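Removed: one protein chain of the complex. Kept in place: all other protein chains.
First chain written, first letter: the chains are A, B and C, and each begins at residue 1.
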């Protein structure tokens, strides 16, 4: 049996396989590397980084829901300086492509971050987080505003030649409009989806269970929603899509590829089984072999409508 | 111990208790009445009715997902004529307040339906379904368009004095904007949420699992999202809210009341346990007694933020 | 139509992956008819969320039987139950077989697990009517003869009995049957039902088909289980309420 080609092209970004680790769910890679050989992964998307370190929200930050979890971390991160001095060198040593996810409170901050990081050899691409539901500034006031997305993409495009991925918010009416804007302004790809706004209340003391009041929903509960968003973008806009949302096993990953994704990111599943990415990679390989798929990228958007 | 007052006022609509059965999940009441005494329920919201009968979508219409289900029924209904001649008389005999849910493809059809039904004594209120994700016309092209919601509410308000409830779509950026519009045009209340767009693909034949391609997600998976929508509306707009989405037990119902709902609707749970509504009603009563709540309406929006 | 907690009395493994549950429930056993079904809540947790429908396989005194194979999560979890545990059962549901009519010989067609409703039908009619049973499967281990009479078998791969499908098997045996007044009762995968319907219409034999559809409620409140009516193009019937057993002329498959 001939070998399956698992490599994928996401705009100008070439990756050895389509299994990526999602931002905020693997930190900067050091802890998860005790469980998996990062060399085998398509790429790691690092925890959202901002110009200055961020402390994040007070606890309780995490809450389990039915087949899902809410988080309100609030973009805790070490800041760009420490990221460059400590985190990137480690990942380069692991030989894993780095996609650097950036969060910011102003357009200028995004641009500044990209400018600084653009000089770093190890960074293969930027993922621009305009869709964090857990911060007051730099989250959804960007992600839910087409003009903002337009401006951010345009300004970032002006300062880097590296691939730009815009991470879209699902908390909008038509996600494809945002993908369209991103495309127009020169983004190489979009990733979808970030978490969906949710909340929960303690019925004893009537307080929100999360200190931040609302959080972002992730995990298997959101998979059907995420798939519909990916499908919507794929139907309407010609731009590579990185599918994210509730992927727990290789079957889910295949479903996202069929629905229109060129690659996928794994989030919540890393907390439950830090080796999941490698299992999914193996499952994907076997699926391709069984179905005589030589090239995994031929699965992208291969849905059959009547 | 003194008796708990479970009655609620939703605008001008007075109901004996806040437990309602959601549209599309109990048909026109006859089948579920084999399990529960409808007299005990706050109200039944009947399956979306349109001017003419609708056949609905082809199967497969139903799909289970992780802690949820997708449906793509497509507003199957008997049409207004048969509804008046057969369904209303039955419900009146059961002594259950009827909230008539209306779906339509044009503004004129909404108005026409309301005009006709306005004459029916048994109907206590109208719930206007502008948020069905499973039909090409009369679904989200209304629910996701503020101007449309404005017009529909305005025109319906002009032809009925009965309470009007606008059933909002969760598939929007800011649901409170829509609640605001509904309020401005004279709606008595809003209900939130209808189902969330989702999909799934069969990885063997690459076809969508639902014939309609996408469907609406309901059940426990969406509860955190629905709660956040209710909370958002309650924070921003002074209008009574009927909370819907993933309620499975009395604890969930209490959570929705705390988050800002004046009443709640039960949907998917009816399929799993058709007696759930009565169990929830009892649980609610016990909760009030234990917590010395004389009047259930004092729970509405009783969340404690720091 | 009630909801009851029914205790599992005994579990029998018929074949690899095929389970027969004997369940105690006078409420159900005393009123259910062949072809009707039960909707079973497998877990208190929201996974699996929805009930799962199963035909009544047989009834003996206060007990009913279920026959099932493991398809997905629901049936997998069901198969892990132990005698003594309780099942949350909603039923009886739907319309069963009409077996009182004017015929001499019941021709029973079962494809794979489609034999499930027939032990009970057989029990009900065997003293009054002749029975010829034709069962088919992909391979030998799919053939389940439990509770059936006068059985003819086929397998797709020819590993046992006639090589071919069960309707073809009926066709080659048809000469021996056609002198009786026949009625066909068929249950199995849709392609098999299509073939049975076609055959019945060609030979002008009364035919009842037990159909399947993914269901949410099982009793008519969700509209999740439509099947095309043949008499009215604008109308779907409901598998759960109008069926699952239909006269073959009522529906378009």
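Criterion: contacts are C-beta pairs under 8 Å (C-beta built on N, C-alpha and C of every residue); 3 or more make two chains touch, one makes a residue touch a chain.
The structure displayed is predicted, hence computed values, not measured ones.
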Among the chains in view, which touch the chain not shown? A, B, C
Given B:67, B:105, B:131 or B:174, the correct residue touching the omitted chain is B:67
I'm checking contacts with the chain that's been left out. Which of A:61, A:124, A:183 or A:206 qualifies? A:61
Using the definition of touch stated at the top, determine which of A:50, A:71 or A:191 touches the missing chain. A:71
Per the touch rule stated above, subunit B touches the missing chain via residues 66-67
Contact with the hidden chain only, please: which subunit A residues? 24-27, 31-32, 34-35, 47, 53, 55-56, 58-64, 66-69, 71, 73, 76, 219-221, 248, 268, 270-275
Taking the full complex into account, what residues of subunit C touch the chain not shown? 45-47, 73
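Here, only the chains that are shown with their structure count from here on.
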Quick one: most central chain, C-alpha centroids? B
Chain whose mean Cα position lies farthest from subunit C: A
Per the C-alpha centroid definition, the whole-Å distance linking subunit A and subunit C comes out as 47
So, in whole Å, the Cα centroid of subunit A is separated from that of subunit B by 34
Which residues does subunit B have that touch at least 2 chains other than itself? 66-68, 219-221
Using the touch rule from the top of the page, what residues of subunit C touch 2 or more other chains? 46-47
